[in-house]
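Scroll down for the structure; my scribbles are underneath it.
Missing here: one protein chain of the complex. Every other protein chain is in place.
Presenting subunit A:
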Amino acid sequence: MTMKVLVPVKRVVDYNVKVRVAADGSGVETQGVKMSMNPFDEIAIEEAVRLREKGAATEVVAVSIGVQASQDTLRTALAMGADRAILIRTNETLEPLAVAGLLKIIVEREAPGLVCMGKQAIDDDMNATGQILAAKLGWPQGTFASAVTIADGRAEIAREIDGGTEVISLALPAVVTADLRLNEPRYASLPNIMKARKKPLETLDAADLGVDLAPRLTIVSVAEPAERKEGVKLNSAAELVEKLKTEAKVI
């Protein structure tokens, strides 16, 4: 049995960077800022590679939608163990709806048994693309996954929910979105980084895929959140309780 896993990976501002809002309020400063693979997508790649290593999957294909430099993100995915990669090039910032539309075309072409992706991109914090893609494909979805087991044509998914953990069982093909505790992604070793350079990376143009990419949301403005005012350091617990009672009046 062959099973391909498709893993969408996004190039985002590195999670360690505290972004700054652009002076003209049109967005955030990305000039000269460190870019990395979205952390949840690293987890998704890791999961896909582990499924292949366990024999539950046969091929891992990484796909990224974005500017030419998203190639670097795909090379990272390849160095982590993906077998090949597809770049869908665009200079536009696309919304989850459009990204899902493009991914649907790739899914139809590649016919994966599983799409394993991040639950959330840490730039737009949308937490939506996987669900939209699943809807468009008419596939079941396992969001916020903290464990994935493949057996007998189904995927059993443990999901992080508000009150604890839920387990569901999905018929394949399905879409799974990774939460933080699904696994701990490996570092790409130097030899694997070298090997990744030779793995196939195909480039397509988003505009050629016949998908409506027009945004449905217009950004009116982007602003800094209100700063909290400088607090005070206290010397003892007794002093703290006193302040909480008389100054802050919260207890």
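What we mean here is this: a contact is a pair of C-beta atoms (placed from the backbone, for glycine too) under 8 Å apart; a residue touches a chain by one contact, two chains touch by 3 or more; residues count from 1.
Here is the rule we go by: contacts and distances are computed from a predicted model.
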- The chain dropped from view, which UniProt name applies: "AIM24 family protein", "Aspartyl/glutamyl-tRNA(Asn/Gln) amidotransferase subunit B", "Electron transfer flavoprotein subunit alpha" or "ABC transporter permease"? "Electron transfer flavoprotein subunit alpha"
- Query: Which of A:E59, A:E92 or A:E156 touches the chain that is not shown?
  - Reply: A:E156
- Task: Have a look at A:V67, A:I105, A:I122 or A:L209 and name the one touching the chain we're not showing.
- Result: A:I122
- Message: Out of A:M35, A:I105 or A:I168, which residue would touch the omitted chain in the full complex?
- Response: A:I168
- Note on the structure: On subunit A, the omitted chain is touched by residues 13, 15-16, 18-21, 28, 95-97, 100, 119-120, 122-136, 139-141, 143-144, 146, 156, 159-171, 179-181, 215-225, 228, 231-238, 240-241, 243-244, 248, 250-251
